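A protein chain is absent from this complex, but the other protein chains hold their places.
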């Protein structure tokens, strides 16, 4: 089998960094970079919930996703100018929101909403996975702030959540596809996992031909190993941000 | 564990029927019923392809999805009147289209497009899965017609494709959720499979708490067994329709 | 004069059937077939009225109309995907709503709204007329149900309403145009009548050249005779549905 | 029976005036006043036809309708700001277009399109009828100009067309309803007629209770007498405009 | 330097007229003509304010702008049919609204809103400036009416406001550009001024090459002189309208 275009090992993530505080007005924010993919995740708190939840004493966590027109190789039309969000955009933002809610104790939030905006500044594959991983950091920092300000009595998160893609490529099953690999893969899957090994979301798609259960399980193992690094990066970013905050107080 | 609300066994499908020819003008159509869910799938042929494919000698297969406003327990707003398709609608129609393309030899189609409209007349859970299973029948009949009319030299399908949902419920892991089960499941997954055992799409979602790899594999086994019945129902419907046509000729 | 393309007599309706209960969740529904035209009419009750009626103690009856993309000879664009309802769609749904309101005692309804969705599954001319005739059945069954459940003290309908088209064709003035006749008619008119002989709506249009008062009166006479059959079909469908319900109780 | 609110006789039109040339850039224009209703009709020529007519050597005549936000008693929302034309607007502009096409020899036009914009500056009932009557004058002047410029060899009109409303009111059947009468009428009908007595369009609506054939025929007779005055006003306006033009040459 | 296309002196306005009362239902209206440009300004009062002002005891003045499709040399698309207002339209209506609010004591209005609709019937350059000048008259008459009806204790205007364009053309710096001059000007500026010499808005744009401070000041002087005539025309129109009203009482 040929090597990966990037020369990475099959089970190697791209370099990951998470910078907090980039969005100065947001209650919590994370600028996550995975190789050439860069997503700004910014969380906002509002003291109300959507109509279908009113009066139940529960909170809500949701997400919106966007891509700057020239985040990609060739410029795409601005969705605000087109007057509608694409099906792809809506699908991704629904996925991010579900992933965050799966690890949040909504009952402990009270009637507040948190929206995490995930905007792709530079794209090189894996933007939905990077969004989820970064959004969790923005959400965690926001909840820490609400707890510090005594809006919440504790941080109502039940787990860490992070996401990574895997694919079946000419180089075999590999972890964390970049754009070139993604375009050429026979199949790919996005795995949204918790640090305790739980599965939150799986989206597997055969682009060219169906894949087997064994291939699927190989991809899942790669994802489990890969997300271990992402969970560590999340913790490091959160710890550094909290330390800086406590220094400042 | 309590029994399923419907009294079905954990691995039992709801009654399935596939009636062809309901849409009189369509090149191929199938009205599929899975219990209380009823979807009309109608295929249309156009002698052109979308702009991004022009001049490549390849064809295209796509799908659109809709739900009559009162297909559900309480009336939903008409998407045409609201002026936009919901994120859910777009996500589903993208899934149906990808599933059909995964088993179609687009290069052998030539520059024609086939659109399969999947409209839900009555909904009781599992509408996206029923749409895929029915759409394949409509597509197959359409391709048979094109082959009979010598537009195509053969039927360019590489496999059958069908879909079913599974879920983790109070009654344990079960096959083919109806609406009540779907609303209460801790997790559910939609499996789009081929009759040769291949995986075309997997969408697994933890609604309340993450699930394990073992639970996922149990659901996959249920789906593999369940779709065997769907493949048989597809073949029976196609055979009957082709027999009726050849009687007529 | 040549015969009609279908061989029907000038004053002959196409075969009519009305099947109730097709839409399982609706408070009342009717699947009406007039020859190759097939419309599903489903009524929904909501315990509120539009803003302009609030606080007056009166109810509201309205209708929405749609056509499945492949109900017609060649596939039309899905209005939900286009993002707007066509002028034709809006004109038709306004007509259906007015026709139903003309025979409903809105003051006796109280502050509830009934929306009748008319969705064309197969089209062969006359879809707006079939919608009105079927919608009345769906409305009647809904009001019967509300009366049986003591939401209403009586069924607040003042008459039956049904509709049929007439046209001036090569075969002379004829009743109940199918698609081929409609496309070629010099003029056509839709008549919405009550079983007591009253006129609720008339829409007459000269497609190619103006028509005379005498021609118009001939068409009206055809419509009066034709709707007599439709009124009988409505009564038969309602009686059968009510009998089945009382058997079930 | 009480008199009409305006004191007019049952068969009396409101004062009518037609001023040509108000829209300075238009190929033909007419500002029509019927009592307190005032509509500016402006025709525009384009050297192309809609896609469905291309290559057939035939022309097209269409209309658009609008109402200034404060043409009415209380301000209505601006349709451009709402982002969609109402169903009423679309219904009216379709009616105007059909009425004009019914008296135009489209085959003699060649592949040009004429759009007549009908914008209501002040509204007091009967705006759709005034639009049709004024639009015909704008169309006629436009065709005269095209003939004078040798774009056309003759004026391809087969008749005059004008429109008027009638209604069943507390004062009995009356001609040319103003806003107050229109709001309170039990039924009303719009008649689009030719000067040769032909019927181009009829739209009759029972607002509160069905009406009889005899009532309908009374309204038709009122309309036939009333439009005779409108045809005379159209001819006078056209003659004056043509005379002024030939003076100028 | 060549003369202006119209033969006007550099500092000459086009003929100006302001006719009040054209929009019969409006609380105040002005039909302003500046040469071939003609704008109908109609003010409407509503007893409520936008959400962001509620409960503050202050009023609001805003404007909307539109152009009839055939107000211009060639027909433009109807914004209501396109489904959105252009950026140009929105920019102009925001400018008109700001200009009116700058001379209105909103605190003295109380919680009422006044919307001034400015609709261009004929366009020959300078439509936004004519709109502002006419809108002030419509607003003044509306406020006079509210004061006369004791809704307001006084007319809460702090100044007159009027607007005019200037440009750098082949004929040098000139006042009040018509369409031909506007299309060819190297730069142009719109000045919104008060009769006391204050500047409310300035919008200066270099179309082809930057201009100098000295050129800008020349244009400002032309505008100051030009608006003196517009203020006189506003006063004359208001005085005549108020005199007619008091005669009528």
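Observations, loosely collected:
Order as written gives the chain letters A, B, C, D and E; numbering starts at 1 within each chain.
The rule is short, and it goes like this: contacts are C-beta pairs under 8 Å (C-beta built on N, C-alpha and C of every residue); 3 or more make two chains touch, one makes a residue touch a chain.
Being a predicted model, the structure only gives us computed values, none of them experimental.
Although one chain is omitted from the display, it touches the following shown chains in the full assembly: A, E. The chain not shown here is touched by just one of E:22, E:136, E:179 or E:211, and that residue is E:211. Think of the hidden chain as still there; on chain E it touches residues 84-88, 90-91, 93-94, 98, 102-103, 158-159, 189, 193-194, 196-213, 216-217, 220.
The omitted chain makes contact with chain A at the following residues, 22-26, 29, 36, 40, 42-44, 46, 64, 66, 68-75, 78-85, 89, 115, 117, 119, 121-123.
We take it that only the chains that are shown with their structure count from here on.
Between chain B and chain D, the least number of touch steps comes to 2. Both chain C and chain D derive from one sequence, and where they touch, over half of the residue numbers involved are common to the two copies.
Spacing of chain A relative to chain E, judged by their CA centroids, is 51 angstrom.
With each centre defined as the average position of its C-alpha atoms, the distance from chain A to chain B rounds to 29 Å.
Chain D and chain E have CA centres that are 32 Å apart. Residue positions 83-85 of chain C each touch two or more of the other chains.
Chain contacts in this assembly form an open path, with each chain touching only its neighbours along a single line. Under the contact rule stated at the top, the pairs of chains that touch are A-B, B-C, C-D, D-E.
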